[in-house]
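A protein chain is absent from this complex, but the other protein chains hold their places.
Right, chain A next:
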């Protein structure tokens, strides 16, 4: 390619121009949409950032004192959900990729994916109608017998609608996401590595430990971060299951629970008026920033090892 004149360019037909033009337009619409999301949220948030309790009735003192406990609750519930979901997801992914009979594996994968298809409001109904009453005796037992452990300190909640129940529902919801990515990554393990391990006399677990898990570690990390991002933004299930008081506490089983940003917006927004609306939108902006940071972290981990395009 030393002489530019030697290159033959294709004739530009009108159809080509229209088509490529509309493709570029559609691509740019993504840019515009995202800029609009950030822009409109910012515009609507600005009045809230400087508001005091005289302007907005839901504020106690100022905006940051209002959003602080919510951020804590959001992160705390999402982390609890992740701690529960991650080991189980890795187990399921291993079961589907390396333990289940070959023919069953894809069917089992579909079944786990079905969990992802259930709308969150149905999870909310289930959590409040089935899970909370069923799990409350366990909470009573934990408080009675393990109450010395700070997380399980009493008094126990009578309804079972605690932060731990919300986290269990969240865990069920992020489980299929983490499982799907882990499964893909585990299946990408070079077969030669696995066979080499088996040929050296390794048992199946030893093969997984020395061949599959080291290979899949970046995938597991990015899957869990993506699951965390999903759990941070989950709204209805938490709004319905959690009976929140807005306190900052690490206790899991009492009726004093922190709320989350998303659940708080869903519960307060329909009745909000005036500056209160701007306050809620500003908390939404903060949620957006937090999930953006978490997702960016996941993308960064994925991009370090390109072969795991496991994200989505």
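Definition applied: contacts are C-beta pairs under 8 Å (C-beta built on N, C-alpha and C of every residue); 3 or more make two chains touch, one makes a residue touch a chain; residues count from 1.
Operating definition for what follows: contacts and distances are computed from a predicted model.
Engineer: For the chain omitted from this view, which of "Nitrogen regulatory protein P-II", "Phosphate transport system permease protein PstA", "ABC transporter ATP-binding protein" or "ATP synthase subunit a" is its UniProt protein name?
Structural biologist: Going by its UniProt entry, the chain not pictured is "Phosphate transport system permease protein PstA".
Engineer: For the chain that's not shown, point to the residue among A:91, A:190 or A:214 touching it.
Structural biologist: Checking each option in A:91, A:190 or A:214, the one touching the absent chain turns out to be A:91.
Engineer: One chain isn't shown here. Among A:64, A:99, A:149 or A:250, which residue touches it?
Structural biologist: Considering the complete complex, A:99 is the one touching the chain left out.
Engineer: Please give every residue of chain A in contact with the chain that is not shown.
Structural biologist: Answer for chain A: residues 10, 13, 15-16, 18-20, 22-31, 33-34, 36-37, 40-41, 43-44, 87-88, 90-92, 94-96, 99-100, 108, 110-112, 114-115, 117-126, 128-131, 134, 172, 175, 179, 203-206, 208, 226, 229, 232-236, 239-240, 262, 265-266, 269-270, 273, 277, 280-281, 284-285, 287-288, 291-292, 294-296, 299, 311-312 touch the chain left out.
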